[in-house]
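Once you've had a glance at the structure underneath, I'll fire off some questions.
In this view, the complex is presented without one of its protein chains, the others remaining in place.
Right after this comes chain A.
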Amino acid sequence: MTGLLDSLPLWLWFVLALVALFVARKPVHQGILALARFFHQSLRLGANAVAGAENRLQQRNREVLLAAGREAAERHIEREFDRIESVMKKELAQYPALHRKLCEQLTAIDEDYVRSAEVPPEPTNWSKAIKAVADIPAKQDPVVGDVLETIHHSMRKAESKALEAYRESARVRHQLLRRMMPHWRSILSTLGRVNKSVDSVNRRAKVLDGHMEHYEEILRDSDRAQRMLSSSSLSQFFISAFVLAIAVGGALINFHLIARPMTEMVGGTSYIGNFKVADISALVIILVEITMGLFAMECLRITRLFPVIGALSDKLRMRMMWAAFVLLFFLATVEAGLAFMREILMQEDLAVSAQLRGEEVAAATSGVYWITTAAQMGMGFILPFALTFVAIPLENFIASARTVIGVLVGFALRLLSVVLRLAGTASLRAGGMLVRLYDILIFFPLWLESKYLSWRESAQSATAEKVQ
């Protein structure tokens, strides 16, 4: 090959190459442009496919989001109805008794009222007779005077008696009215209670209205509902991730509490892969505790991660809950024991280290460590129960992660589609640019060609003029 290159001078090779490139110009141009068009079309096709996938994914995300939102709204509405039902049961179950009591009190008040009515005193029957005597013309007659005096005396006596009777009856009426007061108070308090219950039901009804409005919005598949649910999912995702991170911290503390004493049970030299069997055992215990917590929460219908458990009969569900709780309690007790063993091992290690350093063993072991022991045991016992509540953020995290991942993948697909479109356009433009570069490389033969063509054209026109 080198011999072939050396057989001719370099400038001659250059000229030959220029000639070859000039001769092959048209097919090369066609080839470059065809290749550019091929890339352009392929990339556009890819971009369209990705955009289609993104659209389908968005549609799917929307469906999932709305379905999740619908389910959540249904749960909220169901809960509100449950609360209203419990309020109704609690307050309205007593309504017949309340009604009877109110009726009795009203009857009593009515009776007292009737009895307390003021009865006008009956006019005495002999007042007409007195009037007749008083109208006797012979007033100077002493007999008449005596009669009138007697009548006057009797009248005064009768008046005094009537006044006394009237006072007595007024006193009785006042007593009756006073007796009505507790009844009024009782009625007021009963009606107050009724008012409170009605207010509570009203409040619940308002909340329920809000949920129903939200639910109807979701059922209408509106964009507003989707936006609301999407933003709610994002905030739920971050909140649940934060709480889960805290739970992971708790699980790590738990792990360190029991990993060391586990070496005493399963040995400290066995490995599975790169992990100690003791560490794996400790991790498994913690994971089993979390699982039991999940089951307990599921059986209590606080979470809905396993539809199978939710579909079980109430009796079976409760039995399962108690089984999970007993297992959790047992594991928590085991953890407390392991935490105690950890403290013993630490004390022993300290003693051995002190002995190896030549210090007094008693100095290392005689301290009172019951506080740390109790604290470790308490933590070992409590942390499994605390981890039970991981189920709630975990459910939220899983539910919201679906939306968040969907949004992220949709964004990535859109980005990919744009990049593919840009790359397609760039390849088409690059083909044109390569053609121009090719022409720049062979500019001299092209210039000669253009000169020759213009000369030929002028020669042809000159010949044509001559012929004419």
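As a convention for this text, a residue touches a chain if its C-beta (ideal position, glycine included) is under 8 Å from a C-beta of that chain, and two chains touch if they have at least 3 such contacts; residues count from 1.
Here, contacts and distances are computed from a predicted model.
A.B. asks: For the chain that is missing from this picture, which UniProt protein name fits: "TonB-dependent receptor", "VWFA domain-containing protein", "Carbohydrate ABC transporter ATP-binding protein (CUT1 family)" or "Integral membrane protein"?
C.D. replies: Going by UniProt, the chain not displayed is called "VWFA domain-containing protein".
A.B. asks: With the missing chain put back, one of A:Leu106, A:Leu252, A:Val352 or A:Leu453 would touch it. Which one?
C.D. replies: Answer from the full complex: A:Val352 touches the omitted chain.
A.B. asks: Could you tell which one of A:Thr263, A:Thr388 or A:Ser427 touches the chain left off the display?
C.D. replies: With A:Thr263, A:Thr388 or A:Ser427 as choices, the missing chain is touched by A:Thr263.
A.B. asks: Touching the left-out chain: which of A:Tyr95, A:Trp184, A:Phe238 or A:Tyr271?
C.D. replies: Checking each option in A:Tyr95, A:Trp184, A:Phe238 or A:Tyr271, the one touching the absent chain turns out to be A:Tyr271.
A.B. asks: In the complete complex, the non-displayed chain touches which residues of chain A?
C.D. replies: Residues of chain A in contact with the hidden chain: 260, 263-264, 267-273, 345, 348-349, 351-353, 355-358.
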